[in-house]
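For reference, the structure discussed in these notes is given below.
Each chain you see keeps its place in the complex, though not every chain is here.
Which chain is which? They are A, B, C and D, in the order written, and residues in each are numbered from 1.
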Amino acid sequence: MSVADLPSSAAMRRATADPDRRQASAGWLMSAPALALMLTILIAPVLLALMLSFTDYSLGNPSFNWVGWDNYERIFTRSTYTKMLSATFTYVITVVPLSVGLGLGAALLIQSLTRGAAIYKAVYFLPVMATLLAMTIVWQLMLHPSIGVINRGLEGLCAMPFTRGLLSLSFLGLSPEATWFGRVCTEGAPLWLGDRDYAIWVVCFIGIWQGFGFNMVLYLAGLTGVSRELYAAAEMDGARSYWERFRLVTWPALGPTTVFVVTITCIRAFQAFDTVEALFSPGGGPGKSVYVMMFAIYEKGVTQNLMGIGAAITVLFLIFVMILTLIQHWITERKVHYT
Amino acid sequence: QDDTITIDFVYPYSSLFDVTYEAIMPAFKAAHPNININIRASYEEYEDASNTILREAVSGNLPDVTMQGLNRQQILVDRGIAQSLEPFIAKEADFQKDGYHEAMLSLSTFGGEVYGLPFSVSLPVGYYNMDLLKSAGVETLPTTWDEVVQTCQTLKASGSDNPIYWDWAITGNWFFQALMWTQGVAPVEGNHINMDTPEALKTLETIKKIVDGCEMKNLSSDEANSAFAAGDLPMMFTSTSNVGRMLTIKDDFDFVTGAYPGIDGQPAGLPAGGNAAVMTSTSDDPAVRDAAWQWLKFITSGEGAAEVARTTGYMPPNRAANDLILADFYEQNPQKATAVKQLPLLRDWQAYPGDNGLAITQVIYDGLERIVTGDAQDMEDLQQELSEEIEDLMPHS
Amino acid sequence: MTRFSPSLIIRHFILMIGAAVVLAPFVVMLSYSLKSPAEIERGTGGLFGAQEMMVDPKCALRNAPRRGDIETARTRFPDRDDSTIQTLLTEEANAACEVRPVVFNYRSAFQDAPLLRYLLNGVIVTASIFLLQVLIALPAAYALSKLKFWGREAVFGLVLFCLLIPVHAIALPLYLGLAKIGLTNTYAALVVPWIVSAFGIFLMRQFFMTVPDDLVDAARMDGMTEFAIVWRVMLPTAVPALLAFAIFSVVAHWNDYFWPRIVVTGDRSLFTPPLGLREFQAGADGNLYGPMMATATVIVIPLIVAFMLAQRRFIEGITLSGMK
Amino acid sequence: MATVTLRGIRKNFKETEVLRGIDLAIADGEFVSLVGPSGCGKSTLLRIIAGLESASGGSIEIGGAPVDRLRAADRNLSMVFQSYALYPHLTVAENIAVPLRMRQLNTAQRLPLIGRAVPGARERGREIDARVLEAAKTLEIDQLLDRKPGQLSGGQRQRVALGRALVRAPAAFLLDEPLSNLDAKLRVHTRTEIAELHRRLAATFIYVTHDQVEAMTMSSRIAVMMSGEILQCDAPTRIYEDPNDLRVAEFIGSPRINVLPAESDSSGRISVLGKGLPLALHEGRQTLQLALRPEALSLTHHTPLLQGRVVHAENLGHEVFVQISLDGAEQRVVLRTDPAMQAQLHLGAKVGLTFDPNRALIFDAKGQRQRNLLRALQEIPA
């Protein structure tokens, strides 16, 4: 028997703590870099914003005054505030479920294919990969009221009696005004970006179009972790339909992924900005109908150089999103099972 | 090469002005072989230019010379970023002879001191598709907004569902200020914005008249430009700076520009758009500052300035360039001549005072938008609301 | 059993409709990158543009006759007046500037903006960001999923909170901070603010949660330190998640327009690819859509290639089948 | 309650041929055990029968009807997976209930919250709960019904997997090593329960095991698989006492059967290690192998057939395996004997061995059993 085979004496000396304490110190050590960087890169500016939200600081000014709650008061007393909230919520409530649902749907459909999966994956992921700014410009061109392909297409459909009859449901005896398509044909195609009734939905659509591919990829990654043996078990247990196997195996196994996808999509939806900025700057869309919170922060803090107000909206934004995310996370995390 | 001096220079709208500076550069090099111009990454537009400069001022990274929107000079002057050019002008023996328009210089004069030299200047003009107008039976261009509305009616009667675009959304409330100046009233006087005046009401009502009378659609500037180029839009009122581009992209129709209409008769004044060269050098070295001045002066006068007109739809800021160097240019390019003819009307494109200046711009923008989208029906109410909101944002000390 | 079934046809049908909607803007983008400005603005030219010769506007402006040119040309056109000579010279200049729209668009993309340089910058920046992110996020994610330590919930909460912080809101303080330490207009400025990715930590943590504890324990028994476990056990088992993260990170920073614009104010040689777009942006004074779309097309191609390569690994997948 | 018929089942994983033509006809209500070395393809065969894996060739009939194009869920079989395959997010009770819920509740009744409100759901639900509880009691996991699989020990998980299979009455049960992680006591208990269930339901069982006691005691027939083939399928005692193939003989029985080199002379008379035996083959002059179960050997003092020395002894409590190194041969033989004898059989002790020639199994050089023996040849001179 040799000494070397015993737990090494060096190890003994290093042994300062029991496994729990040791795990704790490893845990701290490993999260320390991330923690330190988060604190300096992300949290410190947020604290600065918190401070600035009580001042009237404007970039380039030599000094600033403490204004107390003025900035907050202003936000709450302006009518644009409600518009901001309604635009933000409309966007979030539309985009989150749809882009999560579409992402999951696409992932499942694609996974079930034996052939062509790679192509669909790449296609659906294209919008994620493309530069949003460029794509927004493309959308803008496509949505052009008179020369854009969309309205040209609608006009083309209106021009053909068959498609016009079919899509406006006039073969059911409905009057042209009764259907959306009928109205398009009689009153002209929509203005899309200039019309308050459409602008926010266009932005939502672009958001979904752009974002669901990413959710798809996350779900595809999640699906690789689903045990095949469990599908076999489900099949033996009589889960005959796809839906049953989905409920029994896939969905629970995707729980962690779903927590992640929903959280992220939600946060990203709250942070929607680029499209709005590219399409509706300045102003935030017809009647401020697309005046989402991030745009407001940017408009106040950067464009209009009112850092105090921008910071105040930022703080509100964070409080807001934090509460919602916590609730959402709490709900989903409780239902989720890991391994 | 030790005595080569490098100065940093930035300008906005690179796709528009790249070629201008490319054209200027060889001549400048020839004249000042020891000055090296380092062109920084360009600004996107005037807002970006202004924000970037402010950021750079705080981070101590300012260029030596920057081109800023005419209405964005004020803030730089207020914050002490732009530097007075008076010392340099004083040293110039024959500054007047270089042909700087008094009117144009006044665009960059703040508190009696010149802070910038205008480089490219634009004025609002009317764009007309004569083919469409003629086919509707309109032969003469409208000179007042009432006539414009009438023309709209005529066009609509002949089947046009989209007769006009009046570029209300253009940056810095330019068109709002245009209607104020039209009536001979400055939008801003001292620390007061003339929103509560009868002229302002008249302005709002005129806009409403145009919007309602012409059933103007809420397009964006870009969309309107495309529509006009495609021959879908008979009349468009916007800056003359688009003329150059329109000439290259327009469909095969007769494109004419006309003087900006007035409320009754010719406008009393129009705000100047465009940008000015501002010195922002933080260098203590007199040689650098002098080099910056040389560059600044070169591009705003003589052959340098002439390139502006040649390569863009803007007017050069300089009488010499306009009258002498480009005399026959405007015969060749009648669409670009309209603005030049309006030169006597040139007025300030004003910035609103105080830290909230840009917020006020946004308030007025929102007000105009409400007219265009049909949200606001009663102009007196609107005026009331806007005045209150503006009052709230004005500096109170 | 790969049989030809109606359900398979339906699935393909649904996916194809989706693909058509998703692809439409790309077809338009590609189509615009082939068209002349006039065709784009007027909405004509079909899918590929007529490809009629067009005059390169910048070239034409550059070569437009000046006073001196007219003087020297007088000898060539002996008995014409000045304005005729100018017209003739302009026509000559224009003729010299004729190009096919597609050539014009793509040439502009690479010439007016040094797009190759930008692409290289893009590679440098995205690769550094991703590597550093992984280096920092993976241990943290591991600690948050598999190590028990006091304050873990708090750290995780902080990660969630950081996830919420929008970059647009903290851009200015961050810019000022970087300026203070003299990092603006450097690669570091493009990279440093991103090296901690709350997203990455969160994503990897979610996936690590699904790795059985026994596997970690086995690694501990095999003599791995906690750090070794991260790189040798967790990382390989979470390859699909890591790929998802890689795609996210690379795509986000490759396409980022906002931050480079803020932080690179001077040096064009530090530009990342999307900033190539601004070369052709002139707001109301007229965007050059053709070259812009050509640039956008060029920018997205490396990503598509990378994605196609990466997705092989997705198909393989690492199932945790070494477990009972 | 159905016959299961396999015809020429083959299976390849890429190049490796895992099953090479399995033919097996299982009668209704039969209990067939599949045994064979690790990796011989037992699980694969089970998965193919279940419809979870597609065969590369051959066909399957269940209850007389071909099922090759039927999906697993429609074959009405129950299966215990070697890897348990429990639903990690469901409790033990829910795991066991799944097959019942899937088959006895309609889609509406299965809906998470409102499902209970659908007509009939409540009674069915109660019925299911009762059946689950019963199954759990049988398997002694009724204390754990509310736990999730992650909180269970290995044996507990296995019992949950078993419960999930046994809770309903399918056409046939497929059990893949269902008791491997149970302790002896529980294993005997569960074995009895399974045997009981088999009797009660008269259902067909296909049972993969590596535990010979299980295979021997529970089965109507045992199928011995090796390298993708079934070597023999017969009643347990036949398999044990009358194997067709040396590999079967060697595989079944623990400790392993003793194999000694033998030969037949020109007259066919068989001798082992030079000692003639009262056995003969019709053909002569062959190299043979003589196999003897450890219990067929006995100690003797006079005229031992074999002699050797004790080299190792394993005491199992109720019996002792004694390894004896034979004189004049490399082989060791193992002798099964009483613990009481151990004193005599200390290491190194010289012992004489004998055996009843009738209990010896003769195989040719290739391992094929030679059955045409002439016996009772005592009169043949040695």
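Throughout what follows, a contact is a pair of C-beta atoms (placed from the backbone, for glycine too) under 8 Å apart; a residue touches a chain by one contact, two chains touch by 3 or more.
The model shown is predicted, which means the values in this text are computed figures rather than measured ones.
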Query - Whole assembly, copy number of each distinct chain - result: A x1, B x1, C x1, D x2
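Assume only the chains that are shown with their structure count from here on.
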Requested in this report: Trace the shortest sequence of touching chains from chain A to chain B and report its length in steps.
Outcome: 1
Query - Most distant chain from chain A, judged by the mean position of its C-alpha atoms - result: D
Query - Centroid distance [mean C-alpha coordinates] between chain C and chain A, Å - result: 18
Report summary line: Per the C-alpha means, the centres of chain B and chain D lie apart by a whole-Å value of 93
Query raised in the report: Considering chain B alone, which of its residues make contact with at least two other chains?
Result: 55, 58, 171, 222, 226, 230
Query raised in the report: Listing for chain C: what residues touch at least two other chains?
Result: 40-43, 172, 287
Query - In the complex with chain D, residue positions of chain A that touch it - result: 227, 229-230, 232-240, 243-244, 248-249, 252-253, 255, 337, 339
**Report entry** Partner chain B, residues of chain C touching it in the complex
**Finding:** 37-38, 40-44, 55, 57-58, 61-62, 64, 66-67, 82-83, 86-87, 112, 172, 175-176, 178-180, 184-185, 261-262, 264-268, 271, 275, 278-288
Query raised in the report: Given the complex with chain A, which residues does chain B contribute to the contact?
Result: 47, 51, 54-55, 57-58, 75, 79, 81, 161-162, 169, 171, 217-220, 222-223, 226-227, 230, 232, 355-356, 358-359, 362, 365-366, 369-370, 373, 375
